[in-house]
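See structure below.
All protein chains but one are shown in place.
Should a chain be cited, it is by its letter among A and B, assigned in written order, with residues numbered from 1 in that chain.
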Amino acid sequence: MRQMSKFWKNKYCRAGISILVLFILLAVCVPLVSSFSPTEQNVALQNLGSSPAHPFGTDKFGRDIFVRVWYGAGISLLVGVLGAVICALIGVCYGGISGYAGKKTDLILMRIVDIIDAVPSLLYVILIMLVLGASVGSVILGICISGWTKMARVVRGEVKRLEQMDFALAARLTGAGGGHILWKHLLPCVQGTILVNLTFLVPEAIFTEAFLSFLGVGIAAPAASLGTLIREAKNQMRIYPGQMLWPMLVLCMLILAFYLIAAGMEQEIGKIQEG
Amino acid sequence: MALLQVENLSVTYKNQSAGHEVVKRVSFHAEAGKITGIVGESGCGKTTLMRALMGLLPANAEVECDRILLGEKDIYGSQMEQVRGSQISMIFQEPSVYLDDALTIGRQIADTVRAHNKCTVREARRRAEELLDLVGFSPAGDFMKKYSFELSGGMCQRAAIAMALACQPKLLIADEPTTALDALVQGQILGLLRRIVKETGTAILLVSHDLGVIASVCSRVLVMQQGEIVEEGQVEDVFYLPEHSYTKELISLSVRKRHARFEREDGEWKNILELNHVTKTFGVQEAVKEVSLSIHEGEIFGLAGESGCGKTTLAKMVTGLIKPDAGQILYDGNEVEVIGKWKKRRGQAGIQMVFQSPASALNPALTVRGMLEDALLASKEARKDEVDGQVCRVLEQVGLKGEDADKYPHEFSGGQKQRLVLARALILRPRLLICDEPVSALDISIQEQILDLLTEVQNQTKIAGLLISHDLDVIKYRSNRVGIMYQGHLVESGPTEEVCRLPWHPYTKVLLESVLTPDPFRARKRKPVSRIQSKLEGGQNQCPFAPYCGYVRECCKRLRPQMYRFGEREVACFLYSQEQGKLRSSGYIMGSQI
Partner (left out) sequence: MGKYIVKRILTGIISMFILITVTFFLTRSMPGSPFQTGNVSADIQAAMEEEYGLNQPLLRQYGTYLGNLMKGDLGISFKKQGVRVTEVIGRAWPVTAALGFLAVLTAAVVGTLLGIWMAQTKSRLIKGGLFLGNVLGSAVPNFAAALLLLLIFGVKLGWFPVSGIFTPVHYVLPVISLAVYPTAVVARIMSQRFREEAGKEYVIMAKARGLKWRKIVWTHVMRHAYLPVLNYLGPAAAFLMTGSFVVETIYTIPGLGREFVEAISNRDYTMIMGLTIFMGTVVILVNLTVDLLCGLMNPRIRKSYEEA
């Protein structure tokens, strides 16, 4: 945790966190404060351009795009962060156990991971979305089906490396049990790596959700996920490009913010390890 | 006649703050056909100086110099790429990491040849084979296709030397070439360097912090301290009649002082540790083969041998971290329980261990207090309210302060870290302390401090100890009895003073002699270099030391010797067997046969 303050010094982290904080504020406040509802249709206001009342314009149903975009950003954030955190939890537990366990257990556990990874998970996820119907819960489930494997591999690698070190042997000599050694001695050393990977997981989850919504199997209209907005707007993009570009911009900036933070953290952790 | 002449070389590192001058206006010369040594403690700038000569320093190092004369030419400032490898070449400290493990050594040597000479691939390969033969590989052809991870440290260094000699350089710089190698192998490599100078006329600049190494092969020596040369001259003059105070200090530090050993009171001491025919095999590799020994309460037993001889494996079996394949290990009369990875385990906290590398022995994520408290609570040795007191007590016992408890390991120096490792072992009040190379990673002056601490603790607590080291000097004055291991076998054991004064096993003698002292006349007695065979004959049924033994006979190649016991001493060598001693009368008191 003392490393947190070091991250702020990194310029990429600063940039990313600033954008992120701004977006979170907008995502929370705009739907509450705005006089327009994200779902109410008003034919009279169709396809307007940008104006002070409608900073992003309106869509073909007369809905205010500004409100819809920030409502959608909120959904993306919720799905992204929740999905990433769940994936990380599964991954850390799975990887920790596999890394510390004996050869046979490790082999079986890793084979399972290999098999899961062998198939493009999005294929499964799309099918699952069709079966379960689209909702925030099912999207998160879809993300978690195989999103945890990378974290599991990374944690397993680290734990395997650490369990051979003398301090791990010394802990065994004090009579501590395996779970205790993993939790108190080994995983604390992997904290930094886990945090960085978690921060990389969030934009991947956001991407997955947007992708699914764009394809039409994710969060469906009239709810406003960023992917859905882009999907609705793309058919009119030649005439009203703004309707598509605004949600795209917000989506890209959101993902970018997380990548900046993650890349910055990676840099800082690399420096700590070198020096 | 000076081959290399350096005038006023300075190296400054550009940092955020003011520049840090690491080498200060150094001038020296090296003679053709001779080995010139450069000696100094780590950090004095000798490696930086060598890399500056080769142009291998990183971008933030600023090099200034008046002249670097090689032969007649001034090479300073010129294209170092042409000079490197062809006129001056270099070998480094840890040969296995300095070789690329994805290419065969034959290929790497051939590449070096082709980098400086226009020749075909076949010609380069032929030259590579010649070079491998020169450095002692036989048959050379077999080793052309080997990768560095298939070779031992000594073999890697020979390959590196072959690469360095590929283009017949005038000067070879050897930067700590034997520091990472065992005593036996060190002797071989140093002998090889001497032979090369004689056969090819190449001059060598040998850098080392070890005065014994310098004394054994160099004719001239330069002493460096903090970036400056403080003394230079012929090796005999400098080592026997040092003039500069720093040189005198270095020499005195490198000879270990004699100590009064902890003598146990006579009486019946029972065995706290017993090993009976303990064996462990990893795949096809026999790590420990039928080792039997015992340690009495309150006694320090030293275990000596080179790296790879099985000492660490043995230590891990004693503590229960590894399960022996055969044999029995008894602690206080009970069999040692193997510590599984997952189960909690009580009651065996009486055996604790001090590890070699302080870097990996302390968890960087825990504070000192965290680590010590965890040890106490996990082993249920103390209640929660007693914990604080115990932590302070043990910190003071190892010479640190109570306030240090809240710091992280990286805030301590190497020697202090080792004290922390000791504290962690002692906090559980063990009765048997296993020290696996406790000081090998430290500077010599700190080594003495830590060893003194260990002796003091033992005096206070009367615990038994197993002191493991590849350096017999460490064990000589700090143990009651000693055992010598070679390739998994225990080849000799007995009271330390007797064994070290009058060794019985040929390998023990080699080990004792391999400790190089800064005494040029003594250090120069050297055995001829052995050639490395690609396939060693014999295998299972021969004495493991037979290929290198100076006293080898026919029986040694056909049978494995047993342990022959004479009073308090044991030795596994046919020289002491009944058959060999047929002519001895009964009542003959056994003495050294070598």
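Operating definition for what follows: a contact is a pair of C-beta atoms (placed from the backbone, for glycine too) under 8 Å apart; a residue touches a chain by one contact, two chains touch by 3 or more.
Since the structure is predicted, the reported quantities are computational estimates derived from the model, not experimental observations.
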Chains in view touching the one left out: A, B
Among B:V97, B:V121, B:A326 or B:L559, residue touching the chain not depicted: B:V97
Hidden-chain contact residue, picked from the options A:G57, A:G83, A:G178 or A:P203: A:P203
Option from A:G49, A:G102, A:G179 or A:P241 whose C-beta touches the chain left out: A:P241
Residues belonging to chain A that touch the chain removed from view: 12, 111, 114-115, 117-124, 126-128, 130-131, 133, 203, 207, 210-211, 214-217, 230, 234, 237-238, 241, 244, 248, 251-252, 255-256, 259-260, 263
Hidden partner interface residues of chain B, rising order: 54, 56, 81-86, 89-90, 92, 94, 97-103, 111-112, 115-116, 147, 149-150, 160, 163-164, 166-167
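One rule holds for everything that comes next: only the chains that are shown with their structure count from here on.
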Centre distance in Å when chain A and chain B are each reduced to the mean of their C-alpha atoms: 50
Footprint of chain B on chain A - complex, ascending: 100-102, 163, 165-167, 169-180, 184-185, 188-189, 191
Interface residues, chain B side, partner chain A - complex: 316, 319-321, 339-349, 351-353, 355-357, 360-366, 371, 374-375, 378-380, 421, 424-425, 428
